[in-house]
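Only one protein chain is missing from this complex, and each of the others stays in its spot.
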Amino acid sequence: MKSNKNNPTFKSYNRDPKLYDEIFDENDEVRETYKTLFELYSEHSAKDFGKLNTKAKASFFNQGITFQVYGDHEIKEKIFPFDLFPRIIDSEEWEHIEKGVLQRSRALNAFLWDVYHDKKIIKEGIVPLDLISSSENYLDQMNGFDPPGGIYNHISGTDLIKHSDGKYYVLEDNIRCPSGVSYVVCNRTALKRALFGVFNHYQAYTVTNYAENLLEILETVKPKGVDVPNCVVITPGIYNSAYYEHSYLAKAMGVELVEGQDLFVENDFVYMKTINGPEKVDVIYRRIDDQFLDPLEFKPDSAIGVPGLMAAYKKGNVCLVNTPGTGVADDKAIYTYMPEIIKYYLKEDPILNNVPTYHCSRPDELDYVLNNIQNLVIKPVDEAGGYGISIGNRLSREEIEEVKQTVSASPRKYIAQPIMSLSVHPTYIEDSECFEPRHVDLRTFTLLGSSKDFVLKGGLTRVALKKGNLIVNSSQGGGSKDTWVLKNNQ
Amino acid sequence: MLARVANNLFWMGRYIERAEHVARYLNVNYFTSLDAPNELSQSRQFVLQSMLFMADDFTRNENELNEEEVLFDIALNPDKQFSIINYVKLARENANSARDLISTELYEAINKFYHFVLNYPVENFKKNGLYDFSVQVTENTSILRGKIRGTLLHDQVYSIIMLGVNIERATQVIRIINSKYKDAEIAQGSYGDTLKNSYEWTTLLKCAESYDMMRRFYRQTPTSITTLEFLILNTDCPRSVMNSLNEVWEHINDLSREKHHSKHSSAFLIGKVRAKYRFKVIEEIESDLQAFIENILDDLNGIGVKLEKEYFHY
């Protein structure tokens, strides 16, 4: 298969030799995994893709798979852009990822148990006490509490990238309320609708089994004495940007989607208000942040929580998923200790790489950071969604000075990492009407239960649609791709 | 099912139905008036007044109504509570919060409908879009009706939506009768029209999409008696008040778990109201239509309140 130049839909595809290109190797040859797909896509003209692209967009819009963007004057409904070129991960590569993310989730679970019980890892000086005691996400209400089944992070979303060295690196572990899994399913559906033929040539694992596995996980952590648990999903409401996902998960699991106002607590049991009166609730998959769960215990003005929920939880009458207080471990500063955390609890070597990290809280490392900002990414420790990130080589001299000042003012709040080059993947660009390389990452979804675990074979490949942009979050103009994990026999 | 969600489904049904009736009312009144047989029925002001009355806007007291403004307010003005665009928005919002319970097909249809109304070019509408807009609205609602019947399991979810639909339908048909009866009263006498044979009866039947059915049933020109009888009492006419009450009765029985309805239940009240109208005769109704209208609107309202207390309280 010779170079892309023969293919009109790839006419403006310029491979950057400094980056890892997911489909072309260093000789501009199509990689083995993508050969068939590339040939199949070559049969379509640029116009075809334009049409398919428009159709796919309309389909997302009509299905109401949208999120809301709050502008200055009005609320706009936007779709999370979907790209027609799927990401393919072969079985060998996937095995490595799957083992790696499961290992991390288990290690994080053990870490959470420890920091809410004996704190051995701290007492032994492996993770600094400061990281825990200065964390706003540590819930002292959880101190000494045994969550049902011993599970904290039932659901973890791990963000991975492929660096220019062709290796996967973990960028972040999200174990509060990781979102995005509904898009994995939507993307698959959308690609099937648009280009069903290509699926005949590849054997990819299904992604629709996520919900059934999630339900099983929820059932493994049911309260004592409950036979068949009544599980629900709780959402902040229809105006939440992830509402589509909440409703999708409830529907796919066949459980009720509730809001705080639908639940009440009586004698430390949780009930939902149904048309036939109160009905007891046993397991709550909550998509509400810790601080909003219970106005009697946390933010007193939370209107989306349930007063008395924490007491019911602590009495063991209801299970919350993920466990309150997991946020302490998805702090970006904890991330940097992941290799040590894995070794400490699992006595194993980490399977997936961590990006080397400089802690601005350590004076010598702070010095290095301040002197090398142009080569580093500076990240706030506790912001989600790609906010507050500065990429050193994109900053002007003045901006570098500004960043220096903010970082020196509160060094504990920042970490720095070398600028990782996210791999690129062909992505349909509306303006040029052809495929161009764009940066991608991968979010995987791992489930931990007391007697089973599950990694979704697939994931959310997020793509930065702006040329050269490294931030793939949807709030920053990112899109996503269907992601295929291939079965072994290919 | 959650009480809050049940309430949302109930109102989703009501708003869909309401949008349809208002849209058809605009369409039928406007276009039949263009070639109406008498001058008053042709008069713009007369028609616009009638529309505002039906839409529930009593805020205006100008003598001269502005056509563009009135039509825009009722159809597409997002700031007017009684506008079609507002009903569709509310229907979709209600659907959103019950999204996990309704079919993907129904949700998608509601969502498409919403985007259609939301993106309808206002300028076009004001110039010459009334026909297109109102027809599209009524067609969309009939698609929704099909999706409700054909893509939902006929369980509690379905029953609650249908309760909303039918209570609203009965209410809207009564309101249309009220509105057109007033028109007929005002129009009587001009060009020798008597109340009994008013041209407005035809319009009324068309507003309820029942003209063809009525002609098939009576094989004669509509009169006040036959029109009222058909729209109120005929159990075979799917738009009649009695038919709606029968439907309400059927669906409350799917919902209620009691075999013998306790006297404070919604089912009991619905049964009672249904029985009250089941054996009414049209002459009795016609002799004091105004009292009848007030009475039945009260009854329908009472059913809504009772349902809310029993099932939707959260």
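Letters are used for the chains, namely A and B, taken in the order the chains are written, and counting of residues starts over at 1 for each.
Criterion: a contact is a pair of C-beta atoms (placed from the backbone, for glycine too) under 8 Å apart; a residue touches a chain by one contact, two chains touch by 3 or more.
Rule of thumb we're sticking to: contacts and distances are computed from a predicted model.
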| item | value |
| --- | --- |
| Per UniProt record, name of the chain withheld from view ["Peptidase M23", "Polyamine ABC transporter ATP-binding protein", "Transglutaminase family protein" or "Phosphoribosylformylglycinamidine synthase subunit PurQ"] | "Transglutaminase family protein" |
| Contact list for the unshown chain, restricted to visible chains | A |
| Identified contact with the non-displayed chain, of A:201, A:315 or A:466 | A:315 |
| Option from A:236, A:295, A:350 or A:449 whose C-beta touches the chain left out | A:295 |
| Options A:43, A:140 or A:364, residue touching the unrepresented chain | A:140 |
| Which of A:17, A:125 or A:166 contacts the chain that the document leaves out | A:125 |
| Interface residues of chain A (partner: the chain not displayed) | 119, 122-123, 125, 129, 132-133, 140-141, 143, 264, 266-268, 295-297, 300, 307-308, 310-311, 314-315 |
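Heads up, the rule we're going with is that only the chains that are shown with their structure count from here on.
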| item | value |
| --- | --- |
| Interchain centroid distance [CA atoms averaged], chain A/chain B, Å | 47 |
| Complex contacts: residues of chain A adjacent to chain B | 61-64, 237-238, 243-244, 247-248, 250-251, 256-259, 261-262, 272-276 |
| Partner chain A, residues of chain B touching it in the complex | 1-6, 93, 96-97, 99-101, 104, 107-108, 111-112, 115, 156, 160, 255, 257, 311-314 |
